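Handing you a structure now.
The complex is shown incomplete by one protein chain, all other protein chains being positioned as in the whole.
For reference, chains read A and B in written order, and residue numbers begin at 1 within each chain.
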Amino acid sequence: MNVAIIQFPGTNCDMDTYRVFNDYLGVDATLFWHENTDNLEKYDAIILPGGFSYGDRLRAGIIAAYSPVIKQLKKLSLKGKPIIGICNGFQILVESSLLPGALLTNSNLKFICKWVNLKVEHNNLFTNSFQSDSVIRMPIAHNEGRYYVSDDKLQELERNNQIILRYSDSDGNTSIDNNPNGSISNIAAVSNANGNVLGMMPHPERASDSLLSPYSTDDGIEIFRSMMLSLEVMIKE
Amino acid sequence: MSTIESINHSLTDNELECIEKSLNRKPNNVELSMIDAQWSEHCSYKSSKSLLKLLPTKGKRVLFGPGYEAGVLDVDNGQVLTMHIESHNHPSAIDPYGGAATGVGGVLRDILSIGTRPIAVLDSLRFGNLSNPNNRWLLQNVVRGIADYGNCVGIPTIGGELSFDSCFDTNCLVDVVSIGVGKKKQLIFSEAKNVGDIFVLLGNSTGRDGIHGSSFASKDLEDIPTDRSAVQIPDPFIKKLIIEGTMDALNTGLVSGLKDLGGGGLACCLSEVSDMGNTGVEVNLEKIHLRESGMEPYEILISESQERMLFIINPDNLDTISKCFDKYNLQYSIIGKVTDTKHVIIINNGDMIVDLPTELIANAPLINWPKTKPKYLDSKSVSKPELPVDIKETLLKVLSSPNLADKSWIFQQYDHEVGTNTIVKPGESGASVIRIAPEKFIAISVDGNPSHCYLDPYNGSAGVVAEAMRNVISVGAEPIAMLDHLQFGNPSNSDVFWTFNETIKSISDFCSYIGIPCVGGKVSFYNEDAKTHEAIKPSPVISVAGLIKGEHNLRTRKLHPSRPLIVMVGETFDELGGSEYYSSIGHSQAGIVPQLNFELEKRAQKLVRDSIKVGLFGAVNDCSKGGLIHSLLQMCTISDMGASIDLSSIPSNCKRWDELLFSESHSRFITTIKKENFTNLLNISRNYDIPVSIIGSIGGHDLQVYNKDDKLLSYDLDYIRSYVYDSLSKFMDGRI
Partner (left out) sequence: MTTVSEFKIDLLISPKPELRNPEGDTILQDLLLRNNFDYVTSVSVSKVIQLIVKADDLDDAKNKATIICDELRLYNPLVSSCTIRGTE
């Protein structure tokens, strides 16, 4: 089992993500520089980690979206390759049209770093480890995390079970009070229609070690573990 | 050769005479600019160097101390910890966003240039009162600058401190601490030691930004240039690339020397590497990658364009090293070489335009300013205010000070989680903790107290060191080193220089006594009101690093039902001078400041360290600003658990409730313990001759204060959190 962790100039959560796969999950992880022309197909999954690719200049994720490595990702996504975009990774997926919507400046116009509650809305390849409707905890850290789609598109996402995580309170209730950035419908993570591409603003790699959690939880690692377990099943089939 | 007739410089007649005498000729304009930059207060420490020698710098873990790019400590297993502090006071006063951001950039470069990767940042900020909109503008933009820079570069800002006083109205203080980790064998120094090595200038192109930046920091704000040249533009994206490119280059093992370009630009950088290496340097200006055409040689030499590093390498290794830079598309130019002349020689298109002995540039003549004890120190009042009528109202008034407020408005703008090693996060204790290896952690604090230092420079300054140490001890660490940043007014003011002298003496005395070495620091003078020339209150800021081995030794302020008894360690004295309490009731210029009893402090610190090691204490918090009541409430609000205390059981001779609650006496901690362990603690404490007493217990959701059976007050925690400790966010979100 191996995963590729894509690095752009300015990516800074690559080592954190690498550590979770390599040290905690025992999965072969490769740091993949954006200019590397190797075929990504040999990897079982691709991760776009968080950070500030190209300093978030012009718009977060836009410059990285034009990278040749993203062209490869587009082809692989159509073939069903599991891809996770975390924070800046999510922004890159959205700017590349691998995921629908846009990620705008937080409604309070400031960077927000804090732990949040997330309701698991749908069990898929990335969230199968959780009981349905469970509430998990992870930190967010972003300036442009306000997810936006048109109303029509939002209805489509609901119908297709593409909304994977929502910001909520500790009981799983979603409201404006527990929406940290103004995201439409409290959306924190979405998948593509096929369910193999996940974009999420919260950082699962920062919630994979209970010593780092104010609640002594490690829900983050389950996102990656779900994916690896689902892959094992898929490979066997 | 420069054609400018007269160059702006700040050299005194005495200094000019000294230069001429040494050279046996008049220096030309370019040479004058270089010396002016290097001999500025900011770069040369000419007013403070002789006094700074008093600070103790040796310690069992100290590998390198003051005089190097950063302090270096051995933290076992071949690992080193580096630490450094920087400030950008003057730039932040006029461009708070750019000034604060480039302040972060500067301190990171120092950690990087000694060969270690920066792993955390802390900030220490001081502004005038928030009722003045200008101060809100400054705070907002300083925080945004620090946030944008630290977040983009991917280094967590894990803690800090913030306070307000009208003396900072026109002179805000913006200090940044950084720590780094690396391998002992990979340390590298800012020395041009091998003749024949070449200089590779990496990073941003050199432009006209920041010209006269270091002499700008060495003047009053009234003399600020009206043109834009004092402004420095931050670029954290290129910094991130420089960090990665530099670490890759260092990992080849082929770099001979490394130095960052900071105050005084290339001029200072070249003279310092030449001085450290005891060699000479020869640089060709036309080789330097420039941003603008038509720059004068002196402009190129003293430009403070950000994000530039000077690599010193054997020319045979150029190919390998340049590949590290090419990966990140970083610009670089080969600008010169190391010689054996012991001179700094600058050539411009074949013409030698500078030829100065390194020894001259690198050693500014020291200044011994006159000192006179300020009159106000002998005439200040020791009167006490009348006992307030209403304890409830008084408590709310004191705790509503933005100095004591919850700081999440600030630290939630800082990515404090990146790196997945921030174990004790902002707000969870008076120090932050970051993991550097499995089961190995570094605690780091930053503290200051201008109010105490103003009323009693000696006790106030030593007291800041004690507080910073107590904060590190409270997270379970053993203090191993400290940094000092000494911020004062104009040194030519004899009152100011006397106070500066007292401060250094007191810090030296205490650090020598308690055994904590100073491994680095900074001095920032000229912080005074441009029009009235009123100096800021003396503002030494101290940062202490501590080492923790073993997860089980970590502590925070968080309360837990398994340890329900609240224990006060240490005695509370009637010494409220400079306290938050006196300040909030308009009594700020009077009273006795908490006296630091060195011996008592040492015993109290050892008692708490030893008690944590044997597992006696649960939550631990030091008592300082705002008194024990604020310390207790910090523990309650972060845990969302109430507490009840009895004033009559607090070890003290104080008779008044306001003295008991709000005294800021040193050598005190609040801890929690299991009932069955108290006897054990009592026995241990007798060996240290430090009073310990059960003063209450946790429970419920209220803060309750009793005096024996009399209930003096009861407040719901939610009320305190939402209506009392929220004064900072109220001001900044415009709700006041």
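The rule is simple: a contact is a pair of C-beta atoms (placed from the backbone, for glycine too) under 8 Å apart; a residue touches a chain by one contact, two chains touch by 3 or more.
This structure is a prediction, so every number in the text was calculated from the model and none was measured.
Annotation: of B:15, B:69 or B:95, B:95 touches the absent chain (contact as defined above). Touch with the chain that is not drawn comes from one residue among B:175, B:209 or B:299, which is B:209. The chain not shown here is touched by just one of A:18, A:32 or A:54, and that residue is A:54. Check B:137, B:376 or B:719 against the missing chain and you find that the one touching it is B:137. Touch with the hidden chain on the side of subunit B covers residues 94-95, 97-98, 137, 204, 207-209, 228, 231, 233-235, 237-238, 291-292, 305, 329. By the touch criterion stated above, the residues of subunit A touching the omitted chain are 9, 54-55, 57-58, 62-63, 66.
Please note the rule applied: only the chains that are shown with their structure count from here on.
Between the Cα centres of subunit A and subunit B there is a gap of 36 Å. Residues of subunit A that touch subunit B in their complex: 9-10, 12-13, 15-16, 19, 33, 50-52, 54-57, 110-114, 139, 141, 143, 203, 205-206, 208-209, 211-212, 214.
Within the complex, the subunit B residues that touch subunit A are 144, 147-148, 151-154, 235-237, 240-241, 327-329, 408, 411-423, 425, 428, 435, 551.
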